[in-house]
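Encoded as structure tokens, the structure appears first; notes follow it.
What you see is the complex with one protein chain gone and the rest in place.
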Amino acid sequence: MAIKTYREAVKEALAQEMERDERVVLIGEDVRGGQAGTASPEKLATIEAFGGVLGVTKGLWTQFGSSRVIDTPITESAIVGMAAGAAMTGLRPVAELMFMDFFGVCYDMIYNQAAKFRYMFGGKAKTPLVMRGMIGAGFSAAAQHSQSPYNIFGSTPGVKVVVPSSPYDVKGLLIQSIRDEDPVIFCEHKALYELKGEVPEHAYTIPLGVANYTREGTDVTIIALSAMVHKANAVADKLLKEGISVEVVDPRTVSPLDEEGILESVASTGRVVIVDESSARFGFAHDVAALIASQAFHHLKAPIVLITPPHTPVPFSPPLEQAWIPSVERIEAAVRKLMEA
Amino acid sequence: MAIKTYREAVKEALAQEMERDERVVLIGEDVRGGQAGTASPEKLATIEAFGGVLGVTKGLWTQFGSSRVIDTPITESAIVGMAAGAAMTGLRPVAELMFMDFFGVCYDMIYNQAAKFRYMFGGKAKTPLVMRGMIGAGFSAAAQHSQSPYNIFGSTPGVKVVVPSSPYDVKGLLIQSIRDEDPVIFCEHKALYELKGEVPEHAYTIPLGVANYTREGTDVTIIALSAMVHKANAVADKLLKEGISVEVVDPRTVSPLDEEGILESVASTGRVVIVDESSARFGFAHDVAALIASQAFHHLKAPIVLITPPHTPVPFSPPLEQAWIPSVERIEAAVRKLMEA
Amino acid sequence: MSLTKPELLQAYRKMYEIRAFEERLHLENTGGDIPGFIHLYTGEEAIAVGVCENLTPQDYIGSTHRGHGHCIAKGCDIRGMMAEIFGKETGLCRGKGGSMHIADLEQGMLGANAIVGGAPPLVIGASLTAKTLGNKGVGVSFTGDGGSNQGLVFEAMNMAVVLQLPTIFIFENNGFGEATGHDYAVGGRNITRRAEGFGMPAVRVDGVDFFAVYEAVKEAVQRAREGGGPTAIEAMAYRWHGHFEGDPMLYRAEGEVERLRAEKDPLKIFRSKTRKQLSDAELDAIETEVNALVDEAVSKAKADPYPPAENVLTDVYASY
Partner (left out) sequence: MSLTKPELLQAYRKMYEIRAFEERLHLENTGGDIPGFIHLYTGEEAIAVGVCENLTPQDYIGSTHRGHGHCIAKGCDIRGMMAEIFGKETGLCRGKGGSMHIADLEQGMLGANAIVGGAPPLVIGASLTAKTLGNKGVGVSFTGDGGSNQGLVFEAMNMAVVLQLPTIFIFENNGFGEATGHDYAVGGRNITRRAEGFGMPAVRVDGVDFFAVYEAVKEAVQRAREGGGPTAIEAMAYRWHGHFEGDPMLYRAEGEVERLRAEKDPLKIFRSKTRKQLSDAELDAIETEVNALVDEAVSKAKADPYPPAENVLTDVYASY
């Protein structure tokens, strides 16, 4: 199988779905990039100067043209709202929010609109829209460009929320998200774009709501998403050498959530660590802890351990930011402590 | 002590703080109401046609005038943003969002702005702003006017979140919120405005982050907020007659959260029901369940029970809406089941 | 006048349907049978109908909290609407939406919308669909004078101009947003001129005159269908009832509504403008028919069953 980066996998998913289904359109700021520049008309007619700020969509305009790859002004409510309206009426738009941190300027178009149409209109509407964007800290992008609000998205009924951790997953889940009939918020972690992994050439789907056990083990279950999965894996690999057997469960989608996949692992280990970058309060860790404490209580041998950032904005300075992000060390220490208890 | 409604208590808090501190200003849509109407100039110069859509602020314009009670266009980002900017520069604004459901059109002004200034600017800014608004289902106000997004607010670091359940609490907590140096989101439940209770005449404060035990008991702890407190109390009163002793803990503020107050009760009963109107996922119930499962695990005698709405928008039709809202029956059944386990 | 007699009769029928529907709701609501909030459209019938008589079911509209008139004009079934407003299983949204969320995508009705300014961003999306599929469809958004100040609306206008979308932005200036006059809330006091600043043609029309609305929209629709981009139309009209049912309208002049009912009634104005083509008898006959239809809709809505409680879990992907 070909080795590709997470970034390439995202683009490949978009390209293959756009090829397969001409109702799929991309909408966002600089998703092509370079409109009305000062370069010569000939050059402007060919370049994709940005292809998204991180180059994820670069190449798609050349392939699909301006009616499928739609550059917009800086106007997120209109981007997401337009995508929602287009989705209700026959397109399958993929709107790019660039940084998910920007949800605050446009969330009504998901929260009160796209997410609710199907239910509120008695099942008579579908809104097959994907809103893509970046999450995550680690780049000193500071307080307004480093957040991971998938917990907020996950609390909204009617919307599905995907938070993939690997190149393989990101492609299969994005294709599935585009084909899904419900609105999907698709969260790509900045720290993963350069991550490489095996990605099949063909279009394939991964169902939403099915967890992936990235490590199998019997002593402790670590539940983690996105960039945190790799930290959990590292801890599992390290501790295995010492005879501690750690299972790592990556739910991959926050909503729907593979409750069974989580509870099964907890039933077998009885010890739980949840690692979550979203929030110190009302986060994914809390949601899953509540699930376990209510549904798998009798399997638990020890308190559930939550590893989250502190309840603060993301600080800019590298040492502060490193202290903010859940670390391998904290995860390892938590697992060790659970084994002692 | 005088008996007042929750609505009167809110207004009294506003009036007393406005009297005490001339930096306190009210900003919102129709907080006075009646500007540029067609009535005669004399009449227009005196009426407060709305005083907020639910009449909460009626009377304040007459008392404090147009520079303190500021009617705005329908423009929530500008309302909340203006309040945040005014708060940074010396006023103590109380912005009214009318229905908290509208947060989606303006949340950036809290999420990325007001909530972050103090931290992001290294402690050199304060933003003493209160954003008031209604939450809650029960009035067939349908999917876009019935929500309780205090869970979303509570996940935002830097902001405090208050969700009062009684006339006494709403007055004391609102005064405290106005005096607080951090931004506060203040959630008033529609179903409580007509609720009556004892409210002292004088200005008093209730600290943020201190739970109230509305019932004391030894068998089961129910943790509930806002309108749900009254349902929990009803269950406690009913079951007491049967010899089941229920403690009801009303944290009153979601953030900061009185963790000790909650954990203490759990330590004494070992059985927990959390009743929460916010969300079936990532809600207050989940946040508190996670706290308990991680901090008080060894005190627990049984699984934690979460009573929340289903993971759906709020339906309009009365029987559907009644099925949606956490009910006294569900709470009672949960307590009974816990006692059997 | 470019309209045929059947078209004129149809326009009157639609306007009267709205009138009869709304005035009946006013009565029913006073009786206390209707759950939730109700915002009546009476007095503004010429706008909804003047707009929608230019549209086909392939065209889309997006509406407001005051949406009954738009729904009726766009072809939603009156019985289904009434049942919805009463919260019944037979409602257009099976009781899940209510007055503020009536939608019917088959009729090109994208929904009433209880978020002020909510429709325009969605409608530019419907317009994008039409443009992308090349089907000559248009999208029409309704927004009030109050709603015209919402950021969502400005963004949608700008986007429509940039992408040259087939969108018509209708601003229903009925003088008030809740209790606040448009002269207070609209910076520059001129919605038309503000829209023009976004780079599209914009006109102000007399919104109680069906023909004025109809002709302005006709031109805009034609331009949009031909790829000429968006248009804004500000229709000046009057709200006869309170903001919501229950508002005592302290902010309005005494006798104002009575005067409006006498002088600014879109139906009366229509009648007087069509005296040569239509007889009173023909129009009265329509009214009689519509009255019967509304009667039937109300009795049916009252008799129909509520949705079963288990429906709370349908029409959504989650099963808990």
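Here the chain labels run A, B and C in written order, and each chain numbers its own residues starting at 1.
Note that in this section a residue touches a chain if its C-beta (ideal position, glycine included) is under 8 Å from a C-beta of that chain, and two chains touch if they have at least 3 such contacts.
All figures in this text were calculated on a predicted structure; none of them were measured in a lab.
Thinking of the complex as a whole, which visible chains are touched by the chain that is not shown?
Listed by label, the shown chains it touches are A, B, C.
Of the residues listed, A:P73, A:P200 or A:G270, which one is in contact with the missing chain?
With A:P73, A:P200 or A:G270 as choices, the missing chain is touched by A:P73.
Can you tell me which of B:A86, B:A236, B:I262 or B:A323 touches the chain that was removed from the display?
Only one listed residue reaches the unshown chain, and that is B:A86.
So which of A:A143, A:I206 or A:V249 would be touching the chain we can't see?
Selected residue, touching the omitted chain: A:A143.
Under the stated touch rule, tell me which residues of chain B contact the chain that is not displayed.
Where chain B meets the chain not shown: residues 23, 25, 67-68, 70, 72-73, 75, 77-91, 93, 108-109, 112-113, 117-125, 157-158, 160, 182, 255-256.
Even though one chain is hidden, which residues of chain C still touch it in the full complex?
Touch with the absent chain occurs at residues 149-152, 154-155, 157-162, 184-190, 193-200.
Residues on chain A that touch the omitted chain in the whole complex?
Here the touching residues of chain A are 29-30, 33-40, 43-44, 47, 49-50, 53, 71-78, 102, 104-105, 139-145, 280, 310-313, 315-320, 322-324.
Operating definition for what follows: only the chains that are shown with their structure count from here on.
Could you pull out the residues of chain B that touch at least 2 other chains?
Correct list: 77, 102, 104-105, 142-144, 280, 310-313, 315-316.
Identify all positions of chain C at which a residue touches two or more other chains, and write them in rising order.
91, 93, 95-97, 101, 113-115, 151-152, 316, 318
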